[in-house]
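For this view, one protein chain was removed and the others were kept in their places.
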Amino acid sequence: MSEQGVWTMDVNKEVLKLRGLAVPLTLLAVWWIMTNNEWVSAVFLPPPETVAATCVKLFLKGKIFVDLNESITKVAIGFLAGITAGFVLGTAMGLSSTIEKLFGPLFNAVRQVPILGWIPVLILIFGLTELTKIIFIAMGAFYPMTLNTFDGCRQLKKEYLEVARVFEFNRLRLLWRFILPSALPSILAGIRVSMSEAWMLVIGAEIFFKARGGIGDMMWEAKTRVQMDIVLITILIIGVIGFILNHAMKILENRLLRWRSSN
Amino acid sequence: MRKIASVFLLLGIITTLLSGTALSSDNPKVIRIGCTGSNRPVPGNTFGILHQLHLLEDEFKKDGIQVEWNVFKGAGPASNEALANGAVDFVTFGDLPSIIGRAQGKIKLLAIHETRRAAYTIVQPDSKAKTIADLKGKKWGVSYGTSSHLYFSRLVDKFGLKENQFNAISFSGGDGKAAFLAKQIDALNVGSDVTDYVALGQGKVIYGTDKAPELKGTAGLVVTEAFAKKYPEITYRFVKTYVRAAKLGSEPKNRDKTLALWSATGTPLSTYKKEYENVPLALIINPVPDEYTISHLKDGIKFAKEKGIIRKAFAFEDWYDGSYLNRALKELKLEKYWPASDINGKPTPR
Partner (left out) sequence: MRQTVRQKVITLILGLVLPVLILIAMEVVARFELTTSQLFVEPKVIFETLVDMIKGDELFINLGISTLRVSIGFVLGGAAGLLFGTVMGISRTFESYVGPIFNALRQVPVLAWIPLFILWVGIGEGFNISFIAVTAFFPMALSTCEGVKGVSKSEMEVGAVLEFSRFKQLSTIILPSTLPAIFTGLRLVLSITWMAVVGAELVVSSEGIGCMMYRARQQLQVDTVLVCILAVGLTGYTMNILLEQTEHYFLRWRKVAG
């Protein structure tokens, strides 16, 4: 019997949690067995104990926090710049069909190119500076934000314009009181996607710009020196931070949406 | 309001594009230098001497000019990018990057930095390949845009083969070494650090510049035209200090000290000793272009154009500006100090 779409209450949360751990624990066991019996070379896959030990060492040494700080700073600045620009363009495009026709085609055309492709151009023209990296990250955050904001604003234009015309609201009031709150879900979704994109691009920037510093660079150096344990640890950290950022955005989203509906 | 927003947006885009480039405008209060460090962020040859003895800092201290050293992980190509962006003023790098740099932009060659740079092709220790032809279809790591790339191209050409007969994989910085050590590629081009690989049993040499001396590389010192035009006196004093450092390194009595200084780059002292056995250092870091180096560079230009690495060829005479070097040599009375070599690398009688 398949149980799709129906929440069967007799499977309680405890059992679910245990089930969720089953696969990871099995993998861990397999990992331990494989490395301790040397079925696989330690260079390829170090034993779990080694990885854990290295992890502890890294955190005690403290340098990892410096790297994390660098990466997170870059993400923060690029992200904020990107979503601001994205918000401005998205709203403008959503509200005015003239602007949409003006910027739309170019926007869609550039969107087809994977952001990574712009790296060589950015470097050749702007140089290998911190600013270039931030521009790169901002570009990545810019796109989802614009798209989502645009989507959100576009849907409501007609209905609310009618209302506004009836009540003779001026444009600014219209924007603040009606359009933005209605577009909020889309805008917040856009912020969330932009965040994941920005975090990924920080790692990308650190790998491809080949300058020193940051957690992505740490991972790449470890790969260059074939230090598998550090590679695994950095991947874990990158994933965890990505998760935290995503989760934080989700919480923010829920809070703001709740506030909105109570308004 | 919409119209205002769109105008601002346009302005924003344009100013961002322009400001990004303006950010790297040069500043007379700082002389920015770029170079390559292999293992450690410390340059070698004459630049190494300048760097470690702080000669430039001392020279310009009285004018309150600072000296900024940038050591690039990405070697030649990274130096080129920095030059092209106006982020550095003086750079030393290998033949191919400097040729590429000149083909694309306005830089001037001031002096030679290193001659007779060795290169070797190594394969995995258990490889059955004995000649270059045996490597056909195999994975060969090449750092595009570097001096090593020129060596690779010429090597392939020498044997009458074509580059696309090999599975040439692009690498930059230390990635090639990493891939080779992890046994992910079959062959790699290396420099004098070849002894590291061989000593540790990690690689086998199948060809090198010891068998083909004409493939040895040359490195040069360049400056951006903008800087030289704006600050000719500073450029001159830079070159003069450079020549002084080269003299220090060339003195036979300083040989041990110089080699020890160079080992700070991370390449062990023993490697340098072996590489330059019976070779006077004056020959290596001779800053004066002679028939040997000039012909080598001219060949390089022609070759790069043929292979499509550069789009436009250029004349060596347009590139090399010897006024600063000659003036420095005259002032320091070193015009006859360095031995000139003929087209085959043999010293010409003075």
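First chain written, first letter: the chains are A and B, and each begins at residue 1.
By our rule, a residue touches a chain if its C-beta (ideal position, glycine included) is under 8 Å from a C-beta of that chain, and two chains touch if they have at least 3 such contacts.
Predicted, not measured: the structure shown is a model, and the values here were computed from it.
Shown chains touched by the hidden one, complex as a whole: A, B. Summary of contacts with the chain left out: across B:His54, B:Lys106 or B:Lys346, the touching residue is B:Lys106.
The chain that is not drawn here is touched, among residues B:Ile65, B:Ile185, B:Val239 or B:Leu261, by B:Ile185. The chain omitted from view is touched by exactly one of B:Leu55, B:Ala84 or B:Ile285, namely B:Ala84. For chain A, the residues touching the absent chain in the complete assembly are 2-6, 8, 11, 15-16, 19-24, 27, 44, 98, 101-106, 109-110, 112-121, 123-127, 196, 199-200, 203-204, 207-208, 216, 219-220, 222-223, 226, 228, 231-232, 234-235, 238-240, 242-243, 246. Contacts to the hidden chain, counted on chain B, fall at residues 10, 14, 17-18, 21-22, 24-26, 77, 80-81, 83-86, 100-101, 103-106, 139, 143-146, 167-172, 175, 179, 182, 184-185, 226, 309-311.
Keep in mind that, in the parts below, only the chains that are shown with their structure count from here on.
Residues 1-2, 5-6, 9, 12, 16-17, 20-21, 23-24, 73-74, 78, 81-82, 84-85, 87, 172-175, 177-178, 181-182 of chain B are the ones that touch chain A when the two sit in their complex. Note for the complex: chain A touches chain B at residues 85, 88-89, 92, 95-96, 98-99, 102-103, 123-129, 131-132, 135, 171-172, 210-212, 223-226.
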